[in-house]
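The other protein chains are all here in position, but one chain of the complex has been omitted.
Each chain carries a letter (A, B and C) given by its place in the written order, and its residues are counted from 1.
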Amino acid sequence: MSPASTDPSALSWYEASARQRVAALADPGSFREFLPPTARRTSPHLPLFDLPRAFDDGIVVGRATLDGKPVLVAAQEGRFMGGAFGEVHGAKLIGLLRAARDLKPAAVLILFDTGGVRLQEANAGETAIAEAMRAIAELRAAGVPVIGLIGGRAGAYGGGGLIAGTCSRLAVSEGGRISVSGPEVIETNKGAEEFDSRDRALVWRTMGGKHRRLIGGADAFADDTVAAFRAAALDLIARAPAFDLATLEAEQARLEARIARFGDCRDATEIWARLGVNDPEAVPAMTTAAFDETVARVEEAHHDAR
Amino acid sequence: MTLAEILASLFPQGHRVRVADGLVGGHGPLDGVEATVIGIDGDTALGIEGALALSRAVLDAVRAGDRAPILVLVDSDSQRMSRRDELLGLNECLAHLAKALLLADQAGHPTIGLIYGHSAAGAFIATALATRVLAALPGANPSVMDLPSVARVTKLPLDKLQEMAKSTPVFAPGLDNMVATGAVHAVLDPARPLSEQVRALIADAPADDVRDRLGAERGGRPVARAVAEAVADEARLEARRG
Amino acid sequence: MTDWRSEARLRDERLAAGRAHAEGKVVPAGAAIDLLEAILRPGDRVCLEGDNQKQADCLARALAACDPARVHDLHMVQSGIVLPEHLDVFETGIARRLDYSYSGPQGGRIAKMLYGGQIQLGAVHTYLELFARYFVDLTPNVALIAGVSADRDGNLYTGPNTEDTPTVVEATAFKNGVVVAQVNQIVDTVPRVDIPGDRIDFVVEADRPFYVEPLFTRDPAAMTETQVLMAMMAIKGIYAEYGITRLNHGIGFGTAAIELLLPTYGERLGLKGRIATHWALNPHPTLIPAIESGWVKQVHCFGSEVGMDRYIRARPDVFFTGADGSLRSNRAFCQTAGLYACDLFIGSTLQIDLMGHSSTVTRDRVAGFGGAPNMGSDPHGRRHPSDTWMKAGREAQTVGDPLLMRGRKLVVQLVETFGDKLVPTFVERLDAMELAKKTGLELAPVMVYADDVTHIVTEEGIANLLLCRDADEREQAIRGVAGYTEIGRGRDRAKVEELRSRGIVRRPEDLGIEPLDADRALLAAKSIKDLVHWSGGLYDPPAKFRNW
């Protein structure tokens, strides 16, 4: 293991802020932010709850180039209100997606880091999620790839998980999680026997990046560095599936087959075993290289059905 | 209104819509074409199997290529909260259902949502909120989270939240607040035949996503539209600069 | 005629009563309550092994379930009040008096019960002090201990968490007491004999493995830039300055940050091999990068740590291990090692007053002290010199014949000026004083006394109290590093600048440290996962610390 590095592309994705991720992901110096912090478009609602606001409402949106090609980028800040969708936060993403419809960039990148809907602005957040999904479907139909990158501490939960499921392609790191209901929510509603949220190994086995990659819920597995996510994004842009009946029919078949094949599994390790992974118990501790080799042999992990 | 009453009012000539395990599916004649009906009844939670059953019906309609309306009738719980659903990719299944509806819309099928009971969270987003026009019947109760739960999470007293809810539709549960947000386009009149009201919704369906405009007009989302426009304007300006 | 064998006869009676529930020495878990009711007498002194980590939890549950009409007014003498059952027995009257050392997880409840008068408290001890009293005036009549396995003769394998067990058994078994051990399983042959079978009277096969708290696992992901800064200051301003090779670290994030900075920042300063080579320390997972980088020569442990077993087995050159390969820890010996053979203790606290007294007792929490008061004291019985010890001694004492000068142990408090919820660390008066007054204690529960503290490190700088020549200088030195607390803002700025010119107060810039360089990137591991990688996959962290 090498001593600390200050190379921005070696920056840990999990540790970096939204702003650091965007700056290091894009071609150096190419990022231009829309409605930057100096515009002070803060939440009109949080003060009612005696909660502090953020100048960017927890999302950074703008344009940049990636390998010289123009892209639009949105990055959620998972540490502000859990990266949750509030009114302004959601509207900034919607504005970006709508602009993409006219501008036809090489791709739209969404750097998810969200617990879902911001409770204090729940109706606005929920509606924004629906708007985002509609806008993404339109963009994809217009031929613009929408790529989701998931590796932040808040993961992609709630409506964030649904938006992620709408994207053309997803890259995820080991720390990244994708789900609808969070572990605590399931435990609160259904009890600790259903889901022990303190068993973090269980959480990651069920919702984490490696499981999602193995079952085809994500299309690329990235090391926890900005450089790895950049490489994954470039790769995924080049192989974004169309948004048409054939793709969705294929996805229907893919998901139905998944339930038929694994519907009786209680734990992810059982699924991995049926996928042909030799030593399922070893998966969580696998290095990226070993995991990549494992994934390469799993048929379900490779598809255009999204 | 009950589902049976709604179906009777939508399809006065009769219909072939069935409910099984809380999932609604079938067809009924609307303006001379066979509309597809999907939905969730009886405050049922939407899990992976349910989502894929509904999406299958939608894709079947798209494959038929007749551009007939698709009606989405909703009285659901939230998404099904379980370890198994998440293990098997509930987010993909719910997103897939929403994508099927959005694809149908792109393919020329009018997609009309009708919420007549409860709905919440992922189930709401994947069904009713994925239609082009979402209508509601009085008494419907869409919510993200009920107020006692909001009180628990925000650590604010319930009575204070109730007071705040009166002036701030953005966080409070209930139909009026969802209408104010722009998520629900219209509230129907149960005293008049739903068939003609739905026909009118189809005829007047907006070409674009107008929910943030409605939210601004109705005051439920005071800034979303302006913020989205400002971002889009800056993006276009930057693009022109190159 | 004087009766010289009354205790021995009483022991025989207890054993006879207990044997009714045993087959040989072995007692099924279901009969544990009957066994305890048979061997215990009202008013007995009982050690219910609650260590820093290992817990005789099956026996604790059994004791709490005893009939208070038969078992009552016990005097509990154990180092750790950790499990709820440890206090339940005071609510039912099974126990009345308490002498202990540490009560971290039960700190809130024990405070309430002290205020409510449900517990007659003898004293909050240091570990060595309580262990010492086991052999003088707090000898247990009955010891209820825990181990991993035993054979049918009672030969006991404690597992890597040997901790207090040998001390407790020594005091009990050789002074007519009865020793009951709970074990996870009865085996034909134990991996190694930690306690010979003739010192164990009964063996209870527990219904489930004993509980161990992962007390020494600090997640690097939670470390802050401020903690990194303080660790840089400690390494450069104290470890390097005094050439500290033999040391003990406290349990906090600040010292864990030091451990993680050794292979990065320490390496950069060229300190490898010159500092931090010999340790009295639990096997901290955060020490793994330093061990793997060749910094650490050896570590003796008070107890083990959850998930570290395989790693320790693979590093016998560093750790003390038995013939079976697993760690052998021993709290009494390691405390003694920390007291006499280490030149530095560095740890944290919740409150420090203007003289430098510190305590972890607050108005509503009595957490006890653990090892800090022994580690964090200057042992006047020490006679062997070391460069570190002598340098500190010279700083403290500038006159007299060098041949008659003692050295000084370095006792360093590493604290942030504000704790959680913006509670100031620096106070006019310790909450411990208030507690003593209200509960009628003769002594306030002070963790480290002012005259033992040599340095205070905060994010504002280092105060070297050895160099202070009077009480006023000492107060201003403490105020000088107390930052924006009321104590800090009340400093005499001119006086503090004067102390700074004499090196008594040293700011980061005085040490050549730029606070903006205090980046988490300096941590050799930024997550638990990184620690697993460093260990070559040998470290197996508990589920609650994982995010993979």
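To be clear about the criterion, contacts are C-beta pairs under 8 Å (C-beta built on N, C-alpha and C of every residue); 3 or more make two chains touch, one makes a residue touch a chain.
Everything below uses one rule, namely that contacts and distances are computed from a predicted model.
Of "Malonate decarboxylase acyl carrier protein", "NADH-ubiquinone oxidoreductase chain B", "Sodium:proton antiporter" or "Rhamnose transport system ATP-binding protein", only "Malonate decarboxylase acyl carrier protein" is the UniProt protein name of the chain excluded from the display. Just so you know, the chain we are not showing touches A, C across the whole complex.
Of the candidate positions A:52, A:143, A:191 or A:263, contact with the unshown chain belongs to A:52.
Listed residues C:68, C:515 or C:537: the one in touch with the omitted chain is C:515.
Residue A:79 is the one among A:79, A:261 or A:303 that touches the chain missing from this view. Listed residues C:129, C:225, C:324 or C:540: the one in touch with the omitted chain is C:225. The chain not shown here touches subunit A at positions 17, 19, 36-38, 40, 47, 50-55, 77, 79-80. Mapped onto subunit C, the footprint of the missing chain covers residues 224-226, 416-418, 421-422, 459-460, 483-484, 489, 515-516, 518.
The rule we apply is simple: only the chains that are shown with their structure count from here on.
Here the CA centre of subunit A is 24 Å from the CA centre of subunit B.
A straight line joining the Cα centres of subunit B and subunit C is 58 Å long. Averaged C-alpha coordinates put the centre of subunit A at 43 Å from the centre of subunit C. Chain contact summary for the complex, subunit B toward subunit A: residues 48-49, 52, 55-56, 59, 62-63, 79, 81-96, 98-100, 102-103, 106-107, 121-122, 124-126, 129-130, 144-145, 150, 153-154, 156, 164, 168-173, 177-178, 180-183, 209, 211-212, 215, 220-232, 234-236, 238-239.
Considering their complex, residues 32, 34-35, 39, 41, 44-45, 48-49, 61-63, 70, 72, 87-88, 90-92, 94-96, 98-100, 102-103, 117, 119-131, 133-135, 137-138, 141, 156, 158-159, 161-166, 178-181, 185-186, 189-190, 194-195, 206-207, 211-212, 215, 217, 243-245, 248-249, 251-252, 255-256, 258-259, 262-263, 265-268, 271 of subunit A touch subunit B. By the touch criterion given at the top, residues 1, 3-6, 12, 14-15, 174-175, 198-204, 208, 210, 284-285 of subunit A touch subunit C in their complex.
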